[in-house]
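Quick one: the structure is below, questions incoming.
Apart from one protein chain that is not included, each protein chain of the complex appears where it belongs.
Note that the chains take the letters A and B in the order they are written out, and that residue 1 is the start of every chain.
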Amino acid sequence: MRVSLFVTCLGDRFFADAAADAVRLLRSLDVDVDFPKNQTCCGQPAWNAGHIPQAREMAAHTAAVFADSDYVVLPSGSCAAMLRCTYPRLLEAPVVAERSYELAEFLVDVLEITELGSGLEGRRLAYHHGCHALRELEVEEQPVRLLESAGAKIVPWEMDQECCGFGGLFAVKAPEVSIAMADRKLDTLPDVETVVSADGGCLLQLEGRARRRGVPIPFRPLASLLWEARSGRA
Amino acid sequence: MDVHSRDYRARARQIIEETPEVREAVNAATQTFVDNRQKAFADLDGTALSRWAERVKSHALSHLADYLEEAEARLVERGAHVHWAETASDVHQIFECIVREQGVKKAVKAKSMLSEEIGLNPFLESCGVEVFETDLGEYIIQLLGEPPSHIVGPSIHKSLDDTRVIFHERLGTPRDASPERLAEAARDLLRDAFLTADLGISGGNFLVAETGSIALIENEGNIRLSTSVPRIHIALVGIEKVLPKWADLPTFLQVTAKSATGQPVGCFVSMIQGPGGSPGDEPDGPEELHVVLVDNGRSRLLADPEAWEALRCVRCGACLNICPVYRQTGGHAYGYVYSGPIGGILGPGLVGLEETLPLPFASSACGACADVCPVRIPIPDLLHVWRQRAVERGLTSDVERSVLGLLTSTATRPRLFGWAEKAAGLLPAPVLRHLPMLREWSAGREPPRLEGPTFRELWDEGIE
Partner (left out) sequence: MSDERVSKRARARILGRVREANQEREPVEHPGTLPDALEPPGPFGDAGRSDPVGAFEDRLRAAGGEVVRLADEAAARKWLEEFAREFESVSVGVGVPDTLQPALPKAQPSEAALGVSVAVGASAQTGSLVLSSKEGRRSQLLPPVHLIWVRAGDVHTTLGDALQACREDLPATLALHSGPSKSADIGQILVTGVHGPGRIIAAVLLGPRP
């Protein structure tokens, strides 16, 4: 099986190691991974802010880049939701929409993987559900199940499905509200060693706020934890 | 009511930074609403219910003129006066005539968001009418001179102590009075108002075309009293409140109450068909019933091919309670009667986009509201429609436009994009901190770490 990795703009710049972990993970599962070099940004920031022509341009570019891919796998829930749920509103024949998957979703729903390994034995994690993965892709159990199957304890967190306050440009248009939202998440965080999420934007938001407040917990991309689950290597 | 949405960010900041107790109170109250709502729907087929409710409302709206005429005919048959008002000033004129002709000096009023929309209280006061808000929450904020903060719980942003202070000053209750004692003080004062007022004013949750019924849901009994005790009752009803049939009402009453507070139906429901008292053959009740059917932007919104769906709203407040943006500030930050997600789509639709910016942007687009709306209004999509229009009409900031323009032109040139991703990592942090947007980011958050290779570089080196 061959999949194309869509690393996404945030993934390329801020989460390069995690994206590399996604490649390692997929390869270890006998999946051929290619990386179409012309990929850029899915267009979500423009769409979200209401700039449709720009969003459409980026969507068309992305659709062309992945036109020949059997599967497009993204280590980002909101970008996967952009391709699957929003491209049909922007493009006439968005074949790429039906072939796009968030990483954990791809592993569970397409590859039908239930266990990755035992590399997370004894780890205490909290999982932050990104809004678009949760409500648009309806990816809820997949990442949690994969982490748990590798021995991690996902500690219940009453706010795990509440928005972190990132929201694209919202984070800078209403920064005080955005930060207050992040604070609610941080204030309710249970006793865990790491917070995991499939969304780069959420991670930047939560981590940026936690660091500013001096909260010493790491915030890490799901792809890295899944690779640890499989390889046992941190 | 005047719209002050422009100041959204400043007001939000002020609430968050200067009155943290407001944020706490709003969070606690909305969480209770959310939990109760969830329990109320736990064993039900909520999807089937909301699909049904959506279709009934859409049907009613798509035949609105006929249903309004039907409701009017039924009400007139029962001896009610039906008035029509296009704007706030029409409503004012109608009230002015009634209060002048009837010599009204004192009015008791049950909570009505529409009355807030059209600034009824200040107008009546200018006509020399003393107006008593009788819903306890409304009464508290009337004493404080504040607008409601939530469409169901107008005073949810106020603590017990806030009420103690204002009641101590105004009603002379002890500074440490218990909630029961405070409620008693308000009841005594308002009981007197009920018994001596000439006029009772209410809104209307639903208007049933088939029977001309105005239906109202409440918990305190103040709506029943306002619509039963004074000699005249005026009901202000938005034209979108129509339900086609009497048989539609029981489900809507229940769905609305469950969505709002998780109650089966609310402690009191009034279904008003006409005046009571002497014209009818009943022992008491108002001798005159006036129903004012108010447009105030609704028919224009109905003509909007996309945004009209907001008119299905039953004002249950579920979208506010679930909204993580609303919960940080309560309703006052929004500067408009309707706050939260529904405010972001009703404001531009009823008042105008320019007047209510940035409300459609006061959302992180998390989508939680869409899951709870009992009439399936696609709130996130409609917020997005208004965002698009704001951009098309050039109402958004130049900085934003340039930044997104830059992103687009690089993103459609892959080599340039790759280079830019790499170059971003070379920018010194102090420069970054001063770039527009990054400045706002950095005010309360550490900027993202930019050092290290991009994924492209890792891929080129080969991933082991």
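Quick note on the criterion: contacts are C-beta pairs under 8 Å (C-beta built on N, C-alpha and C of every residue); 3 or more make two chains touch, one makes a residue touch a chain.
For clarity, every value in this text was computed on a predicted model and none was experimentally measured.
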item: Missing chain: touched chains present in the view; value: B
item: Residue of B:3, B:127, B:271 or B:463 in touch with the missing chain, whole complex considered; value: B:271
item: Full-complex contact with the absent chain, from B:12, B:64 or B:234; value: B:64
item: Options B:103, B:172 or B:283, residue touching the unrepresented chain; value: B:283
item: Option from B:10, B:247 or B:406 whose C-beta touches the chain left out; value: B:247
item: Residue touching the undisplayed chain, where the options are B:17, B:86 or B:130; value: B:86
item: Hidden partner chain, residues of subunit B it touches; value: 25, 28-29, 32, 43-45, 48-49, 51-52, 55-56, 58-59, 61-65, 68-69, 78, 83-86, 90, 93-94, 96-98, 134-137, 140, 153-156, 158-163, 179-180, 182-183, 186-187, 190-191, 194-195, 211, 213, 219-222, 224-225, 227-229, 239, 244-247, 249-251, 253-254, 263-276, 280-285, 293, 295, 299-300, 302-303, 305, 308
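Keep in mind that, in the parts below, only the chains that are shown with their structure count from here on.
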item: Between subunit B and subunit A, distance of the C-alpha-averaged centres to the nearest whole Å; value: 34
item: Sites on subunit B touched by subunit A in the complex; value: 8-9, 12-13, 16-17, 23, 27, 324-325, 327-329, 333, 358, 361-368, 370-371, 384, 386-391, 396, 400-401, 404-405, 407-408, 410-412, 414, 417-418, 421, 424-425, 437-438, 440-441, 443-450, 452-459, 463-464
item: Residues on subunit A engaged by subunit B in the complex (per definition of touch); value: 7, 9, 11-17, 19-20, 23-24, 35, 37-41, 43, 45-46, 48-52, 54, 57-58, 61, 65, 131-132, 135-136, 162-163, 165-182, 184, 204-205, 207-209, 211-212
